[in-house]
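Take a look at this one; I'll ask things after.
The other protein chains are all here in position, but one chain of the complex has been omitted.
So, chain A:
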Amino acid sequence: MQQSFVYFSILLCIFEIFKFKMPGTILENLSGRKLSVLVTVLLLSQLACFLVGLISPSPAGIQTILATVCVDPEPEVRDKWFSRNCPKKVDLRYDNALEGISPNNLVFVVEMPNFQQDFSRWQQNLAGVLQIELVYRSGQKLLNPMIELTLDARLAYSNKVKNGGKTPWTHYTNAITERYMDCIFNDTAIENKEGYPYDCSMVPLFELGSLYHDYYLLNLRLPYDSQKELNTHLLKVEEIFLHMIHMNGGFTKVWISLKSIFFPIIVTIMIWFWNRVHLLSRTPALLEYMLIVLGGTLAFLDLPIEYLTLHFDMPYMLLLSDIRQGIFYATLLSFWLVFTGEHMLIQETGERNSLRKYWKHLSSIAVGCVSLLIFDLCERGMHLVNPFSSIWVTPLGTNLALTFVICAGLCAGIYFLFLCYMIWRVFKNISIKRSVLPSMTQARRLHYEGTMYRFTFLMGATVVCAGITIVSFILNQYTQGEHNLDDSMDIELTSIIHTGVYGMWNVYICALLMLYAPSHKQWPSEPTCSEGEEVEFSRLSSEPSTTPNEISSLTSFVAKANIE
């Protein structure tokens, strides 16, 4: 990543050289050679991001732990913890061990992590999924494939002591929650079904936003109560597995390193950009505001606050990272809309463009983001209070969650259609104007052709970036679906995709900030203008003094064309 710094300083030098005066943006005034150098540098830093993914392990790790079944002779007394070496254990697969034991006596004990290891704070967060193995016993009928489970779950933590050993288990949280489990019985053809397994779905149990302690202990009970109908439809349980998912420390380290490198870069570019804007005699244009806000949200996303989790217990990190990503995506989507709009709208009135003009366009983003935020607050926000809660367990919650998610999806669809429509209009405008080009003088034509080319180039870059993101995530789903038992592959595609795509958007926004910063270069003199064009051009070029919002000569070109 040191390379990035070098490239960055080269970039700054390039910009210092071209820091002389001119309306329009740097993109239009950069010579083809310099543009290609810049693009190469950006591509190289992009490549570096992909390469960083090579040393990283997969983003998340998994450990499957079989619950130890302990017998609690006094289920009423609750302030005690059962660990793996509890005094009396039973194996639910053997019936004769269970004589005289009631369901309420049984405690499923899971010590996390397994194999005498301990968690590291680099592992960030922890999610637990239950796998309950049910088997058929004659006389037990599956009444409803949706089995309602009542889980009495208690979580404790413990920490390493310096001279070896652990602190005693300390209560972390507890809850009685409900879950639904879908079970199917496959073997209808078999005569004697005794001992055949049911095919049951997984049961998400908890999600911890922070992994502050070294050890966690889950004590899970399945209380049975025929009056309250608790777990009455549950069939014979043979085993319970807990699959715990944690972030991998190696991935977190690589991720934070990426963030720590990008954060100062993006902040420096933002400062440079804002200085550039303020050097002008006009007030910043809407697109410039949008760019600086976009840079700001990216800087917020890049801010490596994960370092704090190494010292503080921050269970809200999951929620916070969702919000940070959400803000960034919302700004990026809004920027694309405004960017497209600013290159299309006819600016006859000379009015200052403001976001107000785009309220219709942006409202779809706003509605979508707000509904996602509410959903996230209901799910991950609730986890702050109760890690065992889930919005999906109650029918009302499921409907609510689905409403929010569908609403967000609809908004995304509307947004996308609208964006496509606008881009199509811009390209139509450009192609119309292209037909006018031959009637211009050669110098101007070359210049316009150049700017048009570069504008299309960046639009292309956006499409490519979005395309790569979508394709890589589809690829990611595919590769994860193909779980290979072959361990010989040393690279982890998932983490390469994550670091690569993350780096790509950073590079993309750095490029936007640099290329769309106002340029100080002067227009090349155009002595060979014919009179008619001169009139038009002077009319056009007189406008920027009155309407300082036109930051791009392409915008003015398109505007001029519209006037024609």
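Heads up, the rule we're going with is that a contact is a pair of C-beta atoms (placed from the backbone, for glycine too) under 8 Å apart; a residue touches a chain by one contact, two chains touch by 3 or more; residues count from 1.
In this text, contacts and distances are computed from a predicted model.
As stated in its UniProt record, the chain not included in the shown complex is "Protein Wnt", which appears among "Ras-related protein Rab-3", "Ubiquitin carboxyl-terminal hydrolase", "Protein Wnt" or "Phosphatidylinositol-glycan biosynthesis class X protein". The chain omitted from view is touched by exactly one of A:L30, A:C49 or A:V135, namely A:V135. The chain not shown here is touched by just one of A:L47, A:L98 or A:A443, and that residue is A:L98. Interface note for the absent chain: among A:E28, A:D72, A:E111 or A:D152, the touching residue is A:E111.
By the touch rule set out above, chain A reaches the unshown chain at residues 55, 57-66, 68, 84, 88-92, 94-95, 97-99, 101-103, 106, 111, 113-118, 120, 122-123, 127, 129, 131, 133, 135, 137, 139-140, 195-197, 202, 204, 207, 222, 224, 231, 234-237, 241, 243, 245-246, 248-250, 253, 321-322, 325-326, 372, 375-376, 379-380, 473, 476-477, 480-481, 483, 485-490, 492, 498.
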